[in-house]
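Read the structure below first, then the notes.
With one protein chain held back, the other chains of the complex are shown just where they sit.
Every chain is named by a letter (A, B and C) in the order it is written, and numbering of its residues begins at 1.
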Amino acid sequence: MTDRGLITDAQNTWCPGCGNFVIQFALRDAIQSVIDSGIERERIVLVTGIGCHAKMADYLNVNSFYSIHGRTVPVATAIKMARPDLTVICCAGDGDAYAEGLDHLVFAAKRNSDITVIVHNNRVYGLTTGQYTPTSPLGFRGRSTPGGTREEPFNPLEIMLSSGATYVARGCTRRKKNLEKVIGEGIRHRGFAFIDVLQVCASYFNLSDVYDRHVYELGEGHREDNFSGAFEKAREWDYNSESPISIGIFYRTLRPTLEERMEKPPGQIMNRPALITKILESRT
Amino acid sequence: MTDRGLITDAQNTWCPGCGNFVIQFALRDAIQSVIDSGIERERIVLVTGIGCHAKMADYLNVNSFYSIHGRTVPVATAIKMARPDLTVICCAGDGDAYAEGLDHLVFAAKRNSDITVIVHNNRVYGLTTGQYTPTSPLGFRGRSTPGGTREEPFNPLEIMLSSGATYVARGCTRRKKNLEKVIGEGIRHRGFAFIDVLQVCASYFNLSDVYDRHVYELGEGHREDNFSGAFEKAREWDYNSESPISIGIFYRTLRPTLEERMEKPPGQIMNRPALITKILESRT
Amino acid sequence: MDEISVLIGGRAGDGINSAGLIVAHLFSQLGYQAYMYFDYPSLIKGGHNFTIIRASRQKVGAFRAKVDFLLALNQDCLDLHTARIDAKTVVICDSSRVRAEGICIPIPDILKEEHAPPVMGNSCIIGAFARAAGIGWEVVEKVLTQNIRKGLDQNKKVARRGFDMARGYVTVPVHDSPPLPLLSGNEAIGLGLLHGGLEAYIAYPMTPTSNLLHFLAEVGEGGDLLVFHPENEIAVILMALGMGYTGKKTAVGTSGGGFCLMTEGLSLSGMNEIPVVVVLGQRAGPSTGMPTYTAQSDLHFALHAGQGEFPRLVVAPGDAEQAFFWSSLSLQLAWKFQVPAIILCDKTLCEGYYSFSDPRETIPTIQPQPPGIPGTSYLRYKVTDDGVTPPLYPPTKETVIKVNGYTHDEAGITTEKAELAALMVEKRVRKGMALERELALLPTVSRYGDPGADSMIVCWGSVAGVCREVADSLGMGVVQPVVLAPFPKDGVKAVLGNPERVLVVEENACGQMEMLLACHGIRASGRVHKYDGRPFTVEELKERIAGVP
Partner (left out) sequence: MDEISVLIGGRAGDGINSAGLIVAHLFSQLGYQAYMYFDYPSLIKGGHNFTIIRASRQKVGAFRAKVDFLLALNQDCLDLHTARIDAKTVVICDSSRVRAEGICIPIPDILKEEHAPPVMGNSCIIGAFARAAGIGWEVVEKVLTQNIRKGLDQNKKVARRGFDMARGYVTVPVHDSPPLPLLSGNEAIGLGLLHGGLEAYIAYPMTPTSNLLHFLAEVGEGGDLLVFHPENEIAVILMALGMGYTGKKTAVGTSGGGFCLMTEGLSLSGMNEIPVVVVLGQRAGPSTGMPTYTAQSDLHFALHAGQGEFPRLVVAPGDAEQAFFWSSLSLQLAWKFQVPAIILCDKTLCEGYYSFSDPRETIPTIQPQPPGIPGTSYLRYKVTDDGVTPPLYPPTKETVIKVNGYTHDEAGITTEKAELAALMVEKRVRKGMALERELALLPTVSRYGDPGADSMIVCWGSVAGVCREVADSLGMGVVQPVVLAPFPKDGVKAVLGNPERVLVVEENACGQMEMLLACHGIRASGRVHKYDGRPFTVEELKERIAGVP
């Protein structure tokens, strides 16, 4: 931990204009505010997948686990389970979390593991030079689909709501302030927090204009604790057609976290030699 | 293809009282009616995972691909993609399709691959002697969770609806007639058909009483083409608490299938030697 | 009568495994060492299950072709095992279901009279067996009391009825050695891991290691062991690495198919230097194969799984004591050198039961790596002489700890620089060498039989038990490398000497140990392979060895 603050001196290799910069600063500021609220910096752990998004592990000067493609969530779940006193944040990609490793995301939501997953959803595989992902629109011409994809995107918010996520939000790299808020709230949320971030990929899928045109913030009227309302709101935009795109916190509720449920009643600890001896006796 | 009909002479090793028998006969009858409607038996392909459910591959006298644990769906999708003239049916387990291989299920729904997936949802790992699955209730004491699970089940219907499935149904092995209907309709459905079958496991999780008490058929009033209604209906029971459990077809709609979209315009075929020569020339 | 073999068989669901264990405990009480083989198909109810219990004054880890007692709960059991019966074999059976000569007990009638459920038929036949073998009722009573949780009194009653209906054929001599515990290989591994300091166990069920999960889950209910069964094996290994990142000593367990799914995580462990112990239970493959039958066909897969090159520890214990010993050491060594370790076992070992002589006093404590120095200049991958970096785990005050599966610099930041990449390759290579040096101090190669014999058997894993016995009777020697990576080449060569014949005995078709030996310049002159999922019997191996030119 150099005292240089939250940004390391690793050379940044994102493309000029990449939305990842915005996520980086929003996340840094969110982490800073978590630190300011009294959580020591060494209690923060960042887990990343593989892809452009994942370079965050090199760039943020906090504990980090630079994992493999698609596998942020099981690592993060385990870290939290092993050490509930840590604050665990994942930076995942859309290829990473929605294609390669989707199942883990569903299970983290189901279990209400108290981690925060930020999906850098640029709707394309950046680092492998522009193939379609599960949130690319129908007909997207990427390098693996030169004639256009033959499938509609899915809506990650719907899937997360259906899976039991207790915090479901969307941000956009064209709206840094809102982004910082949804990330900060996500980190503070007790339970599984999911944040889909519509991230501009300057090189392979620059949707700046589309987002500028359609993105709007969920208003005061939106009730975060209403599942059906959240679900309906999530369905307003299908990641395919042009329509209004709301950002903000769609849903927030509380239920026991995995770590709370796993907690052992105190006083159970038995020393190992005695335990082994006891078991051997029981087998005699 | 012996002329012994649709049941092979392989020795059946399911436990007495197992719900798999009911699925077997319902599926056999559904297949028979498909055959009666003019589809040759050799056009039917059964793909199974690994688990008690999967023994169906040995027991039904049709083409079969006995796959590995969790991997019915990609095999089935590919078979259908390669030969759209085949009718492809998966028998999967709940451990199989909801834990080990959940992602494939979501993607088949997203793509609207024209296959039928029957999940033998006994809410337990049968063949590995009784561990919890993603649909076991909170607190289930299986052999890997002697103190009870620490997580709520998820609702596969919700997830499938959110993923884009165009046919979403539930059956129960305590209601064979209805089961045969939802399976038959599923097979006939053009697009991805998902059927969650509440299957009694006589040895590790016998919920016959619970199902007998709570299961009821969706009535005439239920509109299959209404997504919101279907979703709400799916949420009536959370696979955890005791409440009414509806069976039948929750949702049915049509959208282009993957195979339709992948179809090549005719006349594109080029012979290989000429193709290779052309490419070599273009690289000179 | 120095040894005795008992077979008990019936349908799945009849509790054959527990019945076998009770018989084994009877022998334990009489001062014998026991070994139990459990044979079952992959189904839940019906089919045919059987166990063979062999008791001897010597340590035993194999069974014979013939049995002295055959306890048949159904006709199948008699029909399927006629080859195991000879003139001396006493058959004890349920007269309502089996037609045989011997002790025929009307089990259903007895159960009915005692208002006992069908599963207690076991106890009845065991009672009859005890009497036939001249085992005193008080021994039966004691063993039942210790091993039966539900319905003890009723069980005792039906056992007594069986006991009373039989007559004595032989009298198994009683010895005054204290009874030893009976452990399955899985339990021995679990206890060894606990001894090594296990703090978390993550697994997705898969035969033959599911019972290790079940065992540790029970342990975890009562103590400070974290046990978790997640969605699949990919999650399993990644969770283990997450645990390891926080310093929790973690193991996972699986079989071949699940191990496939872990290989990417294994390679990550090699690169990010977070240790993990993988219990890999072999079974008959390829693919799903025969899930409940044994094989030794994943040796090279275990040695080479995962892309790229990184040091790893692979051990293949052959019995319960070795399983305990090397499970403890695997965990300790993996943690000391920050490498993945694989405990390569098989169905025979995992699900077999062994009389267990507590090896704890013989297990060396591996001096753990000293921790790193906290602070802003901590480097998670500091390059050191022996390649091992003093570790720290989050949260550590003022310290940022970065682990990374990309090629990285000392701080854990991604790099693509040629020199740095080479430096880090060499760091990992040196770590492997340090591990090798540490292993040189440990009993990595076991030997049995005549050390100076002309004819030597090389074997590995659970087959050691039968090889030991056969070698003794044929005047051969046995060399069993227990550590397979880093391969103790010098140790094997030293123990092997320069015999006329080197026979490699393996339960596979392709000769995987033979190939490993060849890599290290050790040539076999003959080989015995078996690949039908069933372990060698003593007689079979003897005959097969005799047939090798």
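Going forward, a contact is a pair of C-beta atoms (placed from the backbone, for glycine too) under 8 Å apart; a residue touches a chain by one contact, two chains touch by 3 or more.
What you see is a predicted model, and the numbers here were worked out from it, not measured in a lab.
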* Structure fact -> Sole touch to the unshown chain from B:Arg28, B:His104, B:Arg123 or B:Lys233: residue B:His104
* Structure fact -> Out of C:Pro205, C:Pro275 or C:Gly405, the sole contact with the unshown chain comes from C:Gly405
* To do: Would you indicate which residue among C:Lys112, C:His175, C:His304 or C:Lys397 is in contact with the undisplayed chain?
  => C:His304
* State which residues belonging to subunit A touch the missing partner chain. => 13-16, 50, 52, 66, 68-70, 99-102, 125-129, 131-132, 134, 143-147, 202-204
* **Touch residues of subunit B, complete complex, unshown partner** => 1-3, 8, 10, 40-43, 45, 47, 50, 55, 57-58, 61-68, 71, 74-79, 81-83, 85-86, 101, 103-104, 107, 262, 264, 268-270, 272-273, 275-276, 279-281, 283-284
* subunit C, residues in touch with the chain not shown (by the definition above) -> 41-42, 234, 255-257, 259-261, 263-264, 266-268, 270-272, 282, 284-293, 295, 297-298, 300-301, 303-310, 405-407, 416, 418-419, 421-422, 425-426, 429, 508-510, 512, 515, 518-521, 523, 531-534
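Throughout what follows, only the chains that are shown with their structure count from here on.
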* From the C-alpha centre of subunit A to that of subunit C, how far is it in Å? -> 41
* Give the residues of subunit C that touch two or more other chains, as numbers and ranges in rising order. => 231-232
* Which subunit B residues touch at least two other chains? -> 99, 101-102, 134
